[in-house]
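Before I ask anything, here is the structure I am working with.
For this depiction, one protein chain was excluded, whereas all remaining protein chains were kept in their positions.
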Amino acid sequence: MVLGIRPPQGPALVGLVRMLPSIAIYAFSFVFLGIYWNSHHHLFQAARRVNGRILWANLHFLFWLSLMPLAAVWLGENYAAPVPTAVYGALMLMAGVASRLLLRAIVSAEGPDSAIAKAVGRDRKGLVSVLFCLFGVGLALVQPWAADALFVLVAAMWFVPDLRMEKALHTALPENA
Amino acid sequence: MVLGIRPPQGPALVGLVRMLPSIAIYAFSFVFLGIYWNSHHHLFQAARRVNGRILWANLHFLFWLSLMPLAAVWLGENYAAPVPTAVYGALMLMAGVASRLLLRAIVSAEGPDSAIAKAVGRDRKGLVSVLFCLFGVGLALVQPWAADALFVLVAAMWFVPDLRMEKALHTALPENA
Amino acid sequence: MVLGIRPPQGPALVGLVRMLPSIAIYAFSFVFLGIYWNSHHHLFQAARRVNGRILWANLHFLFWLSLMPLAAVWLGENYAAPVPTAVYGALMLMAGVASRLLLRAIVSAEGPDSAIAKAVGRDRKGLVSVLFCLFGVGLALVQPWAADALFVLVAAMWFVPDLRMEKALHTALPENA
Partner (left out) sequence: MVLGIRPPQGPALVGLVRMLPSIAIYAFSFVFLGIYWNSHHHLFQAARRVNGRILWANLHFLFWLSLMPLAAVWLGENYAAPVPTAVYGALMLMAGVASRLLLRAIVSAEGPDSAIAKAVGRDRKGLVSVLFCLFGVGLALVQPWAADALFVLVAAMWFVPDLRMEKALHTALPENA
């Protein structure tokens, strides 16, 4: 992902300083992708069945994530600009929507009494994230910095790994007892 | 794959609008690669033997897919132009041909009575795709938009995951019974 | 990683000669990443439990490594310049700190009597590396070449694969006896 960021021209400190927004947005994107990476690690470990619907739900989810580096580079070069901020937030939003669809596909394959279904529950936090991102996209067009703060809040909600699921699965699956 | 796409210069909305063809072609390529990814997921899970011919048939197939990002970026910057459209279609065509060769190599290693051989059958849909792409390449040189429509049709034929194979394999292999 | 390096313009030998610093720094980075790759190969093979803390410690570690290609390209185009040298050293420093945090997270999950805990011990070499890099970052701002020599020394300390750990684990785990 870092490949899209261009190193500064020349060796001066000012070049590095000018890159700081790009690096901050890269770091945020790294954490954002890491949140999904870690929670999917738990998810796919616990999933017993994979069908066509899950494969496509997963690809749909990856599609939005795959656009993130492009949006991050654009935003890094134009930080605090309304349109790039809104586009970045829209990708976060779509990733959240796609993640919910993926969860639903997995739960549907595992059955309503499976450990995953119980661990996921109603996924209220996922719904709240999606609503916050939706609001953030609109906000970005008038107050980019306020939208940034909202996006950071969404990531912070998840940064503590999904302990709820980790615990529920550890209780449900005997191998970890 | 998205790395080849350059973000817009400057923060204006017009830059994003100008990128829409590139993003549309990226999305189409993503779906196209996803179709192969999903069907190969089934295929390699069911394959019991790997030999030199299969390895090379697979690399030959990957060669054509690996050129797709380059063609997608070129087409994205020159959408509706005859030559880039024809080149993109030619890669779809070659991927289809290579996929048929790969299927044949796997079926030949598994034997005519294997679950894979029965699931694949005569692969008529694969043959139709190849013929459509062949026609599309010629069409692109005179009517690029009509060729685009044909290429979308080919992808749509496969978008519903290869349920036929999934079902046949699930029936044939006891572990999924 | 090599993708960030641009090939010379034109076919002349002088273009190749001008690239030598970039290639030397690329080679050094390759060895540096290889040291971590090999030691983590041992580590994760021996680790029995993975929890949220380990996943995040690993991502934190990978974050600093992921910035290395960018710093390597920048330094390659401005070798012996103080700021790029200091930035490169700072990434080595942060990778070392993050690696120690990762080690601690794994040891904490495995327990103080595990083979890993005994093999890692107090990780004095890790601490020395971190201190050397810290000093190197400051040195880079006044004597870049001296800092380079120090960074090479740090890598050389590890280049001989972590035989101590390899041996300890081979003794502790019966499968290798």
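Read from first to last, the chains carry the letters A, B and C; within each, the first residue is number 1.
Here, a contact is a pair of C-beta atoms (placed from the backbone, for glycine too) under 8 Å apart; a residue touches a chain by one contact, two chains touch by 3 or more.
In this text, all values refer to a predicted model and were calculated from it rather than measured experimentally.
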item	value
Omitted chain - touching chains that are shown	B, C
From B:Leu20, B:Leu59 or B:Leu153, residue that would touch the chain that is not displayed	B:Leu59
Among B:Leu13, B:Leu33, B:Ala47 or B:Leu67, the residue in touch with the chain that has been omitted	B:Leu67
In chain C, positions touching the absent partner	1-3, 5, 7-8, 10-13, 16, 23, 27, 30-31, 34, 37-38, 41, 160-163, 166
Where the unshown chain meets chain B, residue by residue	3-4, 51-52, 55-56, 59, 63, 66-67, 69-71, 73-74, 77-78, 81-84, 87
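As a working rule, only the chains that are shown with their structure count from here on.
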Components of the interchain contact network lacking chain A: B | C
item	value
Rounded Å distance, chain A centre to chain B centre (Cα mean)	28
Of all residues in chain B, the ones touching two or more other chains	none
